[in-house]
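Taken from a larger complex, these chains appear in their original positions, while the remainder are omitted.
So that you can tell them apart, the chains are marked A, B and C in the order they are listed, and the count of residues begins at 1 in each.
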Amino acid sequence: MTLWGPIWLTLQLAGLTMVLLLALATPIAWWLANTRARIKPAIEALTALPLVLPPTVLGFYLLILMSPESPVGAFWVTLTGEALTFSFSGLVFASIFYSLPFAVQPLQTAFQSIGRGMMEAAATLGASRWDAFRSVALPLARRGVLTAAVLSFAHTVGEFGVVLMVGGNIPGRTRVISIEIYSAVETLDYRTAHVLSGGLLVFSFVVLTLVYVMNRRGVRAGV
Amino acid sequence: DRITVAVAANFLTTARDISAAYSAETGHEVALVHGSTGKLFAQIVAGAPFDLFLSADAARPARLAESGRLADGLPPRTYAIGRLSLVHGDKTEPGTLEEILSRPDLRIAVADPAVAPYGGAARDVLRTFRQDGWDRGLLRGESVGQAFAFVATGNADAGLVALAQALTFDREIWAMEVPETLHEPILQDAVLLKRAGDNDAARAFLDFLGRPIATEIMAAAGYRIPP
Amino acid sequence: MSDQLEFDISLRFAGFELEAAAEVPLNGITALSGPSGSGKTTLLRAIAGLEPQAQGHVRFAGEDWNGLAPEARGVGYVFQDARLFPHLDVAGNLDYGARRRGTPRGLVDAVIDALDLGPLLHRAPATLSGGETRRVALGRALASGPRILLMDEPLTGLDRARKSRLMPYIARAVAGFGVPALYVTHSAVEIGFLADRTLSIAEGKLQGWSGAGPRLLGQVTDAVPGQVCLAIGRRAVWLQGHGEVGEIWALPLGQDYLAASEPPGLCNAALTIEALVMQAEHGTGTCDLDVEGQQISIGWHREDGVLPEPGARLWLSLPRLLARPIQVNREAYESNLT
């Protein structure tokens, strides 16, 4: 059994999910942190909802939503020529949906603690909103960005209920490392399970520690 | 008395009917615990408070017997033989078994052969009709339940699933039985676990599985009864 | 008119209402003064576009600022509470606006120099002392090369020595670049020294204008580093400051001069200068004087209400001298920078 395929696929999936999720969650979180709209609490509640459904069940509904027979799935087919389910794109789509709360909520917490004063100062210094957001709000919220990135990356690595359901576990296309470990446990191949889990833990630990060390460096340099 | 029966997820609906009949007859209460066979096995090894284990295969009960986790003197016993069926998303006649399975462009859902006995059987069948690349375009579910869901939600064109599922599904779906000669038999074994060694109610349930009232339920649900 | 800032702003908070309309000339320094909580900061914010709920209009040199985003107004704002960017060091803070508005490097360096920010450049804002923080905030606004400076108590919290060094610098920046300033302050010294006019506000309503405090104008006739000689009529006075021969400077009398009908004799005043009473009004308590040919008007408030007679002579004794340039050779100033 070659493992590099699933490992590589997992890293691709988690990485892409993290990046897209940050790109998607940041505007949502920013809006939530600054709006005074009446429906804000409802939207906040919505962003937490994907969590309450069991992953497999969520996967089941995503399967329905993304199937070529549904409007969304059909639209995707006309757009790209291939079905959304059982494809890498589908996995990414599903992972983003499922991990959304882990990205939105820490970002919102971080954005809310910035305060309007900093953005005002940036504006009087000639920064457009977008510029001020990039050059002031984001750096000041970096701890929140980091948390969002770590949580969504790690959660995508570890979650397999949704992935299994939406991805159909196709070797080379949608079989990720978590499914591999799961299969090993299911088939009583505990030795493989131990090796894979141990490897995953050590790898994740090293990567996360490096990330946090670098984060600290950044803070020290006051940049 | 109350007994706890661990049952493989694919047999759950049938087990519910049987335990209802058993309770009606004996007055004992039956608590059904379901999960994938692999999970239930791991839990039994970890000391789960189960009295009986209705597995979806024969391998894991055998492992339990080897490691001495069964009640004395009661080897695993086959209570049902699973049957495979081909389901298809189109309700009108989509073709014969061979026609459907040999079409390379169809997306066929099966349970993961590595994990689930029905998956192993499905692999045998596919190998018969597709010489090479038997697993091209194959979708693997964690269980037959998931494989079925792939078809039911319109994401897979066809699926090799348990006959029992096709029969219990509450919507109409096109299904055909797969001849048992095309795959190794799907023996489903039951065992009495060590902690239930002197639990009469549990022993009685094991016997009850062989009684006509139970075998009729199983047969009606799509299982073959072992001789 | 195109060379003024016109505004007519109304804004309401729970328990406070601002209603302010005025036309502020776009030259020199206009002080905005009033008690704590009278709406000075709020007015400045509204002019900068930071109070979206403000009603009314703002027009800058004929340009309509209504609906214009704050960043497009080109103001340099010194916030009352500094608001340095904590994730940037001092240099980063100074460059922030400079880079965005394309200020020439020379100006930024001049600001760093004048405000003594050199040793702080690589420090994080969190490690600065209160006064250092204020200086950086002031420098950041100056370095952004604004079209108008809005300064909310920029020198508050600085020591006297630093203040007397910075006030001329601000005066020079305003006079040299022709950048007008709206300057909130509580300090009579700062008003006396810096303000060309003062707009008063109380409880959210403008209370009207007053001109510059009494001051004498003079021309620089001689200058050595750190000192200039100012000719005021026949008198020549040396005082501290950097200037060039030919500039026009103002010497404010300040708040605490003594005007007396007798010459002080030997005294501790920094300067005593003679004046002739032209007119004295009971009603307003003002006294118009002729000092070395210049007409100035001073307040005269005594409990007993006695005023000097027109034609009488008065001796003005100033405890300290603080003067600032009000008209400088702009080209020379700018070429110095680049």
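For the reader, a short list of remarks on this structure follows.
We adopt the following convention: a residue touches a chain if its C-beta (ideal position, glycine included) is under 8 Å from a C-beta of that chain, and two chains touch if they have at least 3 such contacts.
All of these numbers come straight from a predicted model, not from anything done at the bench.
In this entry, the protein chain formula for the full complex is A x2, B x1, C x2.
The rule we apply is simple: only the chains that are shown with their structure count from here on.
Chain contacts here run in a simple line, from one end chain through to the other with no loop closing.
Farthest chain from chain A, judged by C-alpha centroids: C.
Rounded to a whole number, the gap between the C-alpha centres of chain A and chain B is 36 angstrom. Chain centres here are Cα averages; for chain A and chain C they lie 54 Å apart. With centres defined as mean CA coordinates, chain C is found 89 Å away from chain B. Residues 117-118, 120-129, 131-132, 135-136, 139-140, 142, 222-223 of chain A touch chain C in their complex. In the complex of the two chains, the chain B residues touching chain A come out as 36-39, 41-42, 60, 63, 107, 109, 112, 114-115, 138-142, 146, 149-150, 153-156. Interface residues of chain C, counted against chain A in their complex, comprise 48-50, 69-71, 74-77, 79, 81, 83, 85-89, 96-97, 100-101, 124, 140-141, 144, 150.
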